[in-house]
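Got a structure for you, questions after.
This part shows chain A:
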Amino acid sequence: MDTPENGTPTPEAPAAGPYVYDLAASPQRQVVLPKTAPLPSLKAYRAEVAAAQAADEAKWQKMLADFETAKAKAAEEGKPEPKAPVRPVPRKDDNDVKTPFPTEAADPDLHRLVELLADKVEEVFEQAGELVCQVRKECVLETLLLCRDDEQLKYDLLADETATHFPAARDFAFSVVYQLTSISRRKKLRIRILIPEGFEPDSAFPAYPTANWLEREIYDMLGIRFRQHPDMTRILCPEGWEGWPLRKEYPVVGLGQRDIDFREDRSGVLMRMAMEKAGQMGINLKVPKAD
Partner candidate 1 sequence: MTAMTLTQSFVTALLQIVVLALFVFVAVPVIVFAERKVIGYVQLRLGYTRIAGGLHGVTGGLNRLMWWMGKLPFFSILRGFPSFIADGIKLFTKEDIVPEKADWWVFHFAPAISVVAAFTVLGIVSFSPAPLWTWPAAVPIVGGLPFAGVISDVNVGLLMLVGVASVGVYGIVLGGWASNSKYPLLGGLRSAAQIVSYEVPLTFSLLVPVVLSGTLNFTQMSQYLSGAPIQTSAGPAQMPALAILPLFIGFFIYLTCGFAETNRVPFDLPEAETELVAGFHTEYTGMKFGLFYLAEYANMIIVAAVAAAFFLGGHHFLPFGLQRFIPPSVPVVGGASFGWFLLWMALILFSYLWVRATLPRYRYDQLMHVGWKWLIPLSLANLCLAALVRYFA
Partner candidate 2 sequence: MFVFLEFLVFKTEEMEINLGPQHPSTHGVLRVKLRLDGETVVQCTPIIGYLHRGVEKICENKTWFQGQVWTDRMDYVAAVTNNLGWAEGVEKLFGIQVPRRAHYVRTLLAELNRIASHQLWLATHALDIGAMTVFLYCFRDREAILDIFEAFCGARLTTTAFRIGGLREDVPPGMDRMVRNFLKAFSTGIEEYETLLSENRIWKKRTVGVAKLQAKDAVALGITGPVLRAAGVPYDVRKAFPSAAYAEMDFQIATRPEADTYARYLVRLEEMRQSARIVQQCLDGLPEGPVMAKIPKILKSEVCEVYHSIEAPKGELGYYFVGEKGGANPYRMHVRAPSFVNLQALPKMTEGNLLADVIAAIGTLDVVLGEIDR
């Protein structure tokens, strides 16, 4: 590409076509943010079921009302009475694949937690045979210490700790889950907190030293900082990495990834052109070895 002869080169507009190394415009870099926040919750499930029932009922009532009006109209006009409406039975789902829905907490462990923590617990329920306890975000460390030390709970192993990004949710941005295992009692429990953007939850390190790397990984991938963590640095990505890869607004193709569709580029000509282009745009890419 030619540069103006007088003085500073002007930034050029990228040429048309899909093979220009334009980071922002790359189709693989376009992010579609999720529209829902899929947070399993008994309250939400109940509300959903209730809403569905209400809608169903309303529909039925409407059908009945329609029938009444139709009947009255028919009687008025002397026509034969229209058929009475039949309440529609929900269509039988022959699909035997069914995601388990949340159910009422029945396990004594959850009751024990509710008893101990009282109003610090936001929600307890079971789903797919797993115990879930959602607590307030400020008292997660307290809960974990309790789970570890309480005689009736004795969850001595922190199996996993991870977080999920929910950009579509209104009053929180992340959920952090702690998978606890009791070796002696053969039980698993999931502690969950919901945190907004920028909130720093307490590190689980004092209760479970294994949280050290797990929390570093969460920080690395999602950018959640933990308070009083011994070493809050990146673990998997390089130190100077920009962005939080597991957030939903991060593209699938990372920085420095190739954006050229090799499927069309059989002889590498387009690749080479793109590399040249990138070089002119000031992006330092490694040029592949010529054959």
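On the choice of candidates, all candidates are chains of the complex that A comes from, given by their letters.
Here is the rule we go by: contacts are C-beta pairs under 8 Å (C-beta built on N, C-alpha and C of every residue); 3 or more make two chains touch, one makes a residue touch a chain; residues count from 1.
A quick note: this is a predicted structure, and the numbers were derived from the prediction, not measured.
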{"item": "Touching candidate for chain A, same complex, options 1 or 2", "value": "2"}
{"item": "Touch list for chain A against partner candidate 2, complex", "value": "34, 36, 38-40, 44-45, 95-101, 127-130, 132, 156-160, 162, 164-165, 177, 179, 181, 183, 186, 188, 190, 208-210, 212-214, 217, 221, 234-238, 245-246, 250, 252, 254"}
